[in-house]
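Here the complex is missing one protein chain, while the rest keep their positions.
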Amino acid sequence: MSWNDTEPMVSIKDVYKSFGTLEVLKGVSLDVMKGEVICIIGPSGSGKSTLIRCINGLNDIQAGSILVEGQEVNDPELDKLELRKKVGMVFQQYNLFPHKTALENVMMAPIRVLKHDKEIAKKAAVDLLRKVGLEDKEKAYPGEMSGGQQQRVAIARSLAMNPDVILFDEVTAALDPETVNEVLLTIKRLAEDGMTCILVTHEMGFAREVADHIYFTDGGLIVEHGNPKKFFENAKDPRTKEFLSQIL
Amino acid sequence: MKYQTYKTDLPVMMPYKPVEIENFGSSIKFWYLVPILALILGTSAIAQSGSDIRLGTMQTLMRWMPLLLQGFIFNVLISVMAMAIGTGLGAALGIGQLSLNRLVRSSSWLLTQFFRNAPWLVLLFFAMFLLPFEVNIFGIIVPLPDWVKATIGLALPVMANVSEIIRGAVLSLPSGQWEAAESLAYSRRQTLWLIILPQCLKRMLPPWMNLYAILTMATVLASIVGVSEVMTLTGEALAAEGGRPDLLAPFYAFVLLIFFVYCYPIAQLTVRLERKFSVIN
Partner (left out) sequence: METFYEWFLILYEDTGINLPFMYDDYDRGRILNGLWATIKLSATCVLFSVIIGMVGAWLQGSPWKITRRVVNFYVQLFRNTPPLVQLYFFYFAVGILIPRVENDWGGTSPLIDSFGWAVISLSFFAGAFNVEIFRSGIEAVPKSTIEAAKALGFSRLQIYKDITLPLALRVVIPSLNNNLVNLVKTTTLAYAIAVPELLYESNQIWSDNVNVTEMMLFLLFAYFILVGILVWAMNSWDRSLKIPGFGQ
């Protein structure tokens, strides 16, 4: 199936997901166009993280469809490895490989998965580390870096695969307040460069400033969505208003 | 702007708990016997196809089974005795390793290391050749038959391992225990006997049981030095049957079977105990 820029890059339609008997997503739909920055916010347990983990196939869905660049994620015939080359992910717990230096962490996937030449991959990795502001930490191991630094290396690692869309799963939730900013700045720069980003986050300031569209989930459903201006100033649903009042 | 952040101490690796015995399944899987029995029956069936008027392989095995089982009981006897002697000596050595007296401590440590690093078979030879064939205690002549010498030979590595188990268990207790006892004016000896060692007993039990299983399996080494136990008897039985090649697999498989039936439940029990005690700790 061919896909062009005018169609949504990620198209989620009526997705249902359960863990055993616990239904976590109860019919979620949303579209992401190329170059957009989407923020998904909501209380814990509303299914936000589960949703984005379905996009790159880490979780399967029971009903509905998820299309990434026209490809159905739920298709059993789909080569998940191909999908993951297009969809990058950054985790809350960074999940860097502890036995490799920062540079090696960034280089590893392009060499092993994309079969790039080692020297080319190394050069690209150095550039990426510079882009996230960590060129002096090339030879450092994850255990020697702060949380914020590790997270930025994680972002560089995803970028090394040249994905079309990056998923961010509450990436600043485990960081000290001081380091949160450096990571958010990195993501902002990425967005300005035109990367399609889908973020699950609690950072309202960031969402207001950078997002093109915000979705509020509660109880496995999307309750309300809109652009930041409309969302923060004219929230319609009482649940949204209650949530916003608690965190703002 | 109120939002929740928390500093997590992200462990890069989950804490590793050294496991000496397997962890999978806390119930004894009886179906394991099926493949072994199939092995015995299968090999004898294959071999059967070649033989003519001679007695069937299975029947021959049946004929010799009582004798082999008796031999095995002897193995168990040796293992129990060696365990008893080894544990007794090892306990003394282990406590010696904890002594405040430097000479006692270093010589205990040296002895432990020396006997730990030596192969069991070499120690067995050591005992067989160097122990006299009889000892004179207070005018009474006590003969030392081969199997007694072998038992002593097997008790030596047990002693070294028990010493290490004790030392490891004592060192694994939090130092707070020692400090608490000290502040209550317990002497070192009282601390050791009344507080530390009782708590250690639980920790020592799984590795000690593991050691017993290893020892039981090591008793077959005695066949190499001429003691008449199950392996020697198997060899003699095979020879008595005229060295028929078709008997080899079933007989040896049978010996494997008896040891498996004896040692596997011990291993499973050890796993369960280890799990149970670690919860309490």
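Miscellaneous remarks
Note that the chains take the letters A and B in the order they are written out, and that residue 1 is the start of every chain.
The definition used in the following text is that contacts are C-beta pairs under 8 Å (C-beta built on N, C-alpha and C of every residue); 3 or more make two chains touch, one makes a residue touch a chain.
Nothing here was measured: the structure is a model prediction, and the numbers come from that model.
By the touch rule given at the top, the unshown chain touches A, B in the complete complex.
If you put the hidden chain back, the residue from B:37, B:62, B:84 or B:121 that touches it is B:121. Among A:68, A:129 or A:161, only A:161 touches the chain that is left out of the view. Residues 56, 58, 81-82, 84-85, 88-89, 91, 93, 95-99, 108-109, 112-113, 141-145, 154, 157-158, 161 are the ones on chain A that touch the missing chain. Although one chain is not drawn, its touching partners on chain B can still be listed: residues 11-20, 22-25, 29, 32, 35-36, 43, 113-114, 117-123, 125-126, 129-130, 213, 217-221, 223-224, 231, 245, 248-249, 252-253, 255-256, 259-260, 263-264, 267.
Keep this in mind: only the chains that are shown with their structure count from here on.
If each chain is reduced to the centroid of its CA atoms, chain A and chain B end up 54 Å from each other.
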